[in-house]
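The structure that follows is given in the form of C-alpha cells.
With one protein chain held back, the other chains of the complex are shown just where they sit.
Entry: chain A
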Amino acid sequence: MVANGNRDGRQGEALVLKGVDPETCMIVFKNHWAQVVKILEKHDPLRSNTSSNMASAVQNYVEHILFLLMEEDAGQAGAMGPILEFVVMENVMERLFLWSLRRQFTDDMKLEQLKMYEMIVGQARQPLLHHKPVLRPLMMLLSSCSGTAGPEVEAELVSLLNQLCCVLAKDQSVLELFFHTSEDQGAANFLIFSLLIPFIHREGLVGQQARDALLLIMSLSAENQRVAQHIAENTYFCPVLATGLSGLYSSLPTKLEVPGEEWHCLHREDWLQMPTLVQFLNSLEFCNAVIQVAHPNIRDQLVSYIYNGFLVPVLAPALHKPTLEEVMTTTAYLDLFVRSVSEPVLLQTFLSFILLHRHENVHILDTLVSRINTPFQLGTVSLALFQTLIGLYCEDVMLQLILRYLIPCNHMMLSQRRVVKERDFYSVSAAKILALTPSCCSPEHSPPPLRQLDSILWSKGTDNKTEETFLEEDGSGYSCVIGSEIYLDVNYLHYLYNARLGISSCTRACQVWSAPYDGEDPPPEEYQPSALEEAGARGRQAQKVNPKRSHPHPRPRPPCPPQTTDPAPTNQLELEWDDSYDAGPVVSPEAATAESSKPPQLPAAEPPKHIQEMRRTAIMLVKGSYIEESDFQDDVMVYDLVAKKDARDTVDRRRPSRETLPESEESEIDSEFNLEEDHFKESSLQEKDEVPLSNGLSLPLHPTNMEVNSSEVTKGSKEVKAHVADHNSNLQSPLAEVGDDLMGQYEELIRTLGSDEAGTGGSSPVKTVDKEFRNPVVTPMEEDEVDFSSFSMDTPELEKQHSSLFGTKLCSGSTRSHSVPFTGPFVSVLLSRLENMLDNSLHVNLLLTGILAQLAAYPQPLLQSFLLNTNMVFQPSVRSLYQVLASLKNQIEQQASTKKDFPKLITSAQHCLLARESSLKGQDTNSGDSRECSPLEAGRMMKSSPPPQPKTISLARTEVFATVLFTEFLKELAAIAQEHSILSHVPMEE
C-alpha cells in the first residue's frame, strides 16, 4: 500500500537525512521514480492483473519519494526545490493517482491516497498546492471520494479537507487555484467546500472537524467577495444548514419526560442527557458561528433559510400541536434555543418569528402569552420563556409585550402624564409597598431565631470616642445618631444590592434603545391607537409598493392584512374557557356553576352545556381534585373539537349565505377590500418568487445529493401539512383570521369612503370608528365588523375580560377597541396569575415574581411609573400591580386570622425556603450556565441566615409559601423602587 508507512519510521529517517546534500537526495529521488515508472508502464492495471508484489514495490518507492519531497526545502527566493520541480515537470502525483485509479479503486485505495496527501500537505516545507500538477490529482481524488464511501474514508476525507482549509486560511493565494482547478475539471467550483457540506450536521469528531473547516472558509468569505458569492449562489450550504435544523428538530422527543412539577426550563444538565438535543444545539451553535463570521451575503441567506425553512414550517406548527405536553415541550425547546443563540442577527430572526410571525393568522406571541394562563407545566414553561425574553433587554420585545400599550398614556389619568418622569425622592412608593407586609410577617412579629439573626443592631456607641466629641461639638440637636436600638432587616440590604445590579445592567443595556419611553418620547399624541393604525397601514402599503424592501427576509414584516376578514366569534368561547382558570381558584365550583347558569347577557357569550361541564372540570382540576394529566388532555382535546364545531355553527348561523357562496362571488362582493387583499396576495407571491435564490435553488430545498436526513425533513413537512389540513377541515383558519389589522383595514376603508371625517378626527379617532360601526353602510365586510365590535366593545364584563383573557387572539394588538384603556395582554395575564398567588405553587410564584421584578428593573419611566409608582392615578379599568398586591395582602390577612397555626406554618415555610436557597446556591456554583438559572432565585430569600431547621411543611400549603414569598417580593419591589429613585436619574456617564 502506498503511503501506509508509519511516521515514527520517517522521523527516524529524518534524522538520517539531515546533512545529506540536496544533490544526493535528488539522485535518489530520480532513481526511485524511474523504478516506479518502470512498473507503472509494464503493469497497466487495465490490461493485466497487477500482482500484489508489484503494488507493494510501488508503495515502497512512493514512500521514499514522498518523504524526499516533504523534506526538501524551498529554493532561493521561494523558488521550487529541485525535487518539487521534478515532481511538477514529470506530473508525478497525477500519474500515481491515475495508476491507483486504474487498479480497483477501493476504499482502501482512497484511504491510502488521502493519507498520502494529508501527509505531504501537512508536512511539506515548501508550498505544494500552488502547483497544478500537485493540486489537480488532489482535486480528482477528492471528487472521487465525494460519492458514497465508508466511515473510515469519510473520516480521512474530512480530516484532509480540514487541513486544506487551514492552509487556505493561512494562505489565501491558494484560493484562486482551488477555483481554477475545479473549473478545469468542469466539476463544481470550490470542491473542498462542497465536499464538507454533507458533514455539517454529523455528530462526533467528523462533524466537528467539518464544521471547524467550514467556519474557516466562512471567515475567509467575509474578506473574499468571490468566495462569499460562490457559497451564496452556487452551493447548498445555507439551505442544508437550515433544513438540517429542521431534520434534527424532527428527531427530538416530542414529549419531554418532566422530572418534577418544579421543572420549567431545559437546563444544561437536562439537555446534556439528550443526544438528539445536543446534536441540534451543536448545529444551532454552528449556525450562530457562521452568522458571526461569514460574509453578509451568506449571513443573510442563512438567516432567511432558517426563518423560512425551520422556524415557520417546523417550529410554528410544533408550537400548535394538539396536546398540552407537546406544546409544552416545543415551548421549552424554543426557550432553550433563544437562550443558546448569541449572535444578534440570529437572535433577531428568532425574535421576529416570535413577535411578528402569524401562524394560522394568530401571532405566535399572542399564543404564547395566552398560554401563561394555562395550568400545569405549559403555563410554567411559558413563563420561563418570557423570563428569557425579558432578560434580553430587547426593545422590540418590550415594545410588543408592554410598551406599545403604555405609549399612548391612556392607562393613566390625563393629569398624571407629567408624573411619569417624576422621581420618588422620599421612597414613598417603597414605603407604601412595604406597608403591605402582612402582619404575620412583619419584622417584629417574626419569632426568633429566624429574624433576630436577619436583623442587625443599628445603635449608638458602636464607634470610638471621636464620635462622642463630634456629638458634643454638635449639641444643637442635629445629631444624626439615633439613641435607641432598632432592628433593621439586613435581608433588605441584599435586595437593595441586587436591585442596584439589576437596574444598572438593564440601564446600560437599554442605552442602545431608540427612545427613552418617558411619556414624551415617543410622543403619546402621535401614537394614539388610530395614529398607530394609520402608520401601520401606511407601512403595509409601502411594503406593497416595494416588496423588495424586505427581501429576502419576509420576517421583519409589519403585520400583513389577513386573507379574509371574517371575525371569529369563537373567541368568545375561548374567553369563557380561560376565564374559568382565571377565576377558578377564587370561585368555588358551585359558584362557577351558578354564575354560568345566570341568564346570558349576550347570546353568543353563553357557552353551551358541555362547555360549562368542562369548565367545571377545569376548576376541579385547578383545585387539585384530578391528578392525572391524561384526563385533562382528553378534556382539552374534546374541548378543542367542540369549540371548533361550535365556532363553525356560530358562523353558519351568522352568515348562512356567505358561507355557501363560491369563492369568486365572494370576492366580487368584497371588491373594496379584496383590492387590497389582492395586493397582498400579489406581494406575497412576489416574495415567494424571490425566495428562490439566483442560483435557481428552490426554497423547499431538495438537496438531492447532499447528505441531509431528507426523510426526516419530509416527515416534518408532512406533519405540517397534516396540521394545516386538520385546521382547514375544522374551518379554523378563516375563523382565526381576525388578525389585528382589522382596525387598520377598517380605517383604511373609512379613509376611502370619507377621508375628511377620519382625517380630522385626530383627537377622537375612536369615536369616528365607533360611528362608522353603527352606521350601517352595508357591505358584507362591515357587517362582520359590527359583529366584532358587538362583543369586543360593548360587553358589560369588559374589565373582567381584560384581566382574564385567553382571548388574546382577540384582544391583542390593535384589534382591541381602544376606547378602553388596556395595558396589554401580557401585563394582564401576569397580574391575573399574581392575583392567584395564594393558590399558585411555589415555583410558579417564583417565576411570576421574578418576571415582575425583572420588568420593574427596566429604567423606562413608562414602565417604572406603571409598575412601581404607587401614587400614579390610573384609569378605573386599568389594574395596577399595587392593586393586586393590596388585594393579596387582604387575602393573606384573612387567611391568617382564620387559621390559628398560621404563624407557625410561616416559620416552617421560611426555614424550608432557606434550605432551598442554600441548595440552589450550591447548584449555581456548579453549573456555570448563568443564563439558565432565573436571576431571581439566586438572589432571593433570606441570605446570611442561620442553618435551616429541619421542620417540614408540605409544599401543598401554597398559601403559606405564597405569604412568605409575597413578603419577600414586597421587599424586592421596594428595593427596586428605591434604587430607581437614585439610579435612573443619574446621568449615564456617572
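Please note the rule applied: a residue touches a chain if its C-beta (ideal position, glycine included) is under 8 Å from a C-beta of that chain, and two chains touch if they have at least 3 such contacts; residues count from 1.
Operating definition for what follows: contacts and distances are computed from a predicted model.
Trainee: The complex has one chain missing from view, so what does its UniProt entry call it, picking from "Molybdopterin synthase catalytic subunit", "Akt interacting protein", "Proteasome subunit beta" or "18S rRNA (guanine-N(7))-methyltransferase"?
Mentor: Going by its UniProt entry, the chain not pictured is "Akt interacting protein".
Trainee: Among A:352, A:865 or A:891, which residue is in touch with the absent chain?
Mentor: Selected residue, touching the omitted chain: A:352.
Trainee: Looking at the full complex, which residue from A:40, A:364, A:407 or A:834 touches the chain that isn't shown here?
Mentor: Here the residue in touch with the unshown chain is A:407.
Trainee: Which of A:225, A:505 or A:897 sits in contact with the chain that's absent?
Mentor: A:505
Trainee: Identify the residue among A:86, A:337 or A:393 that touches the chain left out of the display.
Mentor: Among A:86, A:337 or A:393, only A:393 touches the chain that is not shown.
Trainee: What residue numbers in chain A mark contact with the hidden partner chain?
Mentor: Answer for chain A: residues 296, 299-300, 303-304, 344-345, 347-349, 352, 355-356, 392-397, 399-400, 403-404, 407, 423, 425-432, 434-437, 439, 442-445, 456-458, 460, 462-463, 466-467, 469-470, 473-474, 478-483, 486-490, 492-493, 496, 500, 505, 508-515, 522, 527, 532, 535-536, 539, 549-550, 553, 555-556, 558, 870-871, 873, 882-883, 885-887, 889-890, 974, 978, 981-982, 985-990 touch the chain left out.
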